[in-house]
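Written below as structure tokens is the structure these notes are about.
Shown here: the complex without one of its protein chains, the others still in place.
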Amino acid sequence: MAVLTQLFTGISFGAVLLLVALGLVLTFGQMNVINMAHGELIMAGAYTVYMLQKVVTSAGASLLVALPVAFVVSGLLGLAMEMLLLRRLYHRPLDTLLVTWGLSLVLQQAARDLFGAPNKQTAAPEWLTGAVEVGALTLPASRLFILAVAVVAVGGLSVALTATSLGRRIRAVVQNRNLAATSGIPTARVDRTTFFIGSGLAGVAGVALTLLGAIGPSMGTSYIVDAFLVVVAGGVGRIQGAVVMAFVIGMLNALLEYQVGASVAKVLVFVAVVLFIQWRPQGLFTLRTRSLA
Amino acid sequence: MSALDRLTRPGPLRAALGFGLGALVLLVVAPATLSQFRLDLLAKYLCFGIVAVGIGLAWGRGGMLTLGQGVYFGIGAYAMAMHLKLAQTPPGELPDFMQLYGEVTELPLWWQPFRQASVAVPATVLLPMLVAFVLGQAVFRRRIKGPYFAILSQALAAAMAILIVGQQGTTGGTNGLTDITSFFGYDLGDPVNRTTVYVVVAVCLLGCLAVARQLMQSRYGELLVAVRDAPERVRFLGYDPANVQTFAYTVAAGMAGLAGAMFVCAVQAINPASIDIVPSIAFVIGVAVGGRATLLGPALGAIGVAWLTTAASEALADRWTYIQGGLFILVVAFLPNGLASLPRVVGDAVRRRPAEVTS
Partner (left out) sequence: MSRQSTRRTALTALAATVALTLAACGAKSGETSTATTAAATADTTGGTVKVGLLNSLSGTMAISEVTVRDSLLLAVEQINASGGVLGKKIEPVSEDGASDWPTFAEKAQKLISVDKVAATFGGWTSASRKQMLPVFEKNKALLFYPVQYEGLEASPYIFYTGATTNQQIIPALDYLKGEGKKTLFLVGSDYVFPRTANKEIRAYAEANGMTVVDEQYKPLGNTEFSAIVDKIKSSKPDAVFNTLNGDSNVAFWKQYKSVGLEAATTPVMSVSIAEEEAKAIGPQYLSGQLVAWNYYMTTDTPKNKEFVAAYKAKYGEDKPTSDPMEAAYVSVFLWKAMVEKAGSFDVEKVKAAADGITFDAPEGLVTVDGSNQHIAKTARIGKIGDDGTITEVWNSGKPIEPDPFLKTYDWAAGLS
């Protein structure tokens, strides 16, 4: 039974990582670089819940309403970043990475000025604060909710990418930007849409995180390094890679934590991922192309 | 060619002149005009400048964006701090913090070698270089680059900080190694000795600049730039890009280690917060602002940003974050060659020619 509990702990950590990393995978594939301000888009999603609760007083309703609203809020924020700044930098990926880091600094400070430095408190609905008992297993409702949100988000994104014409365009741009442009795909518009969706998913993750932790200016930094590793180890723009790596890293982290404590577990996971990248330099799933670089 | 022409034209003569001028400012003018407090601060900034020279080489010239220079800075700093801590502890006793936390009863084995200055001092530079060499060979041989390398180096910085924090009994944990009072027998409380430390740091910075210039001017420097811009072509020419990259990365690590060791002498303490993710990225900010691919840009940028941070936080507190972030965004986005390229960009704009942009 203890093993099952530990597995569930790993799965629930994996689900959080997946949700945090999902939007990142999309933007990584599209601009070839990690968006270091992704954590602050998550933060924007969490503050959306806080603001919404001032209007919608029912905790349950406000949380459900917050999911789409946060998607739009963070999506628009990401869109603004893309249109004002990042689109000028697509040919310089490493500079994009640094610029997004500068943005994250500024956004954190902006949150501190807008909402104040202290953490904000949101009410969680009663049906999400308890636990579901299955035999001797205690499954926290909030964790199950996050797992469900993650599953829906991955499912929705997969369908959108494979079954819609927009999805096909996104995949075309990710795989070969020049060829896509030559085929008449308006790459600039596809870029904007991709960035909007990727950022929006960060907002959804932010809503979910309000159930687990603090809502404050630096909340975006707590899961973000793990999420970067999920994306890098999963492979550029590959959703299945992120899914597998999120659960592998989550599981590894949880199981190690039971054995050696949180600090050492974290170090071991980081080292393991670094070694993994040695083995698969382009991540778990790579796009097979004939290009050399 | 007139004498004046020869002095203002790029070349060995101008370099020597500039070098002499820099030495004059750092070694004579600064100690003569600054108060002891400002001089101590400048010593700290020069340490960041030393790290920046290395990053300029690895990132500016070699295209390896390292977000984890704190690892090497930290190895150098801890090696030096461990030695100084042991040197000021009476024989047979444990360093103060080990007694305080009481988790160990005798000096851990991995502390032992640092008792000897002849081991510890070279180790501050050689140990980071060794680690960087091994990592570089592994990473660059597998052609890991760009964002993959950046994220990987960042994870290592985080891992190292967490590791040191978790081993409080033998590393001092979050508090780090503090209260370092003497530098090879010289009392660090004495202003004269602190000025000496400053001079040593300044000489180290000048030395690193000289090394960097030699490398940039050499055939190797050309090769490094070639690897940055077109690794496959270099490979077809018969060179191994991995070796070229590893060399620059290793030199950069050595400089970061040296800077860490000097930082301990200047600040008289080291703790994990100074080597974590945020300070590691902060090293890169200065380099980007100054001008990554130039010789002097990284060092001047790092020193300038560090100086501004102190000056501005005295006056502006939190507003400073906007200025720092904004400056960083603007420079990286619109002036990729840093402030060093400002005169040329402005000149080009005046002459209505498009500015040359390289990544």
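For clarity, chains are labelled A and B in written order, and residue numbers in each chain start from 1.
Convention: a residue touches a chain if its C-beta (ideal position, glycine included) is under 8 Å from a C-beta of that chain, and two chains touch if they have at least 3 such contacts.
All values derive from a computational prediction rather than experimental measurement.
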| message | Just to confirm, in the complete assembly, which displayed chains does the hidden chain contact? | response | A, B
| task | Give the residue, chosen from A:T57, A:T129 or A:T162, that touches the chain omitted from the document. | result | A:T129
| Contacting the left-out chain in the complete assembly, out of B:S274, B:T294 or B:S341 | B:S274
| note | Missing-chain contact, candidates A:V16, A:A37 or A:A242, resolves to A:V16
| query | For chain A, which residues lie in contact with the unshown chain of the complex? | reply | 2, 5-6, 9, 12-13, 16, 112, 117-124, 129-131, 133, 138, 140-143, 211-214, 216, 218-219, 221-223, 253-254, 257-258, 261-263, 266
| query | Considering the entire assembly, which residues of chain B contact the chain that has been omitted? | reply | 12-13, 15-16, 19-20, 23, 27, 35-37, 40-41, 44, 88, 99-102, 162, 165-166, 168, 173-176, 178-182, 185-187, 189-193, 195-196, 199-200, 202-203, 206-207, 210, 267-269, 271, 273-274, 310, 313-314, 317-318, 320-321
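Keep in mind that, in the parts below, only the chains that are shown with their structure count from here on.
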| What is the distance in Å between the mean C-alpha positions of chain A and chain B? | 32
| Which of the residues in chain B come into contact with chain A in the complex? | 63, 65, 138-139, 142-144, 146-148, 150-152, 154-156, 158-159, 162-163, 165-166, 231-232, 277, 281, 284, 288, 318, 321-322, 324-326, 328-329, 332-333, 336, 359
| query | Hey, which residues of chain A end up touching chain B in the complex? | reply | 28, 32-34, 85, 88-89, 91-95, 97-99, 101-103, 105-106, 108-109, 112-113, 225, 228-229, 232, 261, 263-264, 266-267, 270-271, 273-274, 277-278, 281-282, 292-293
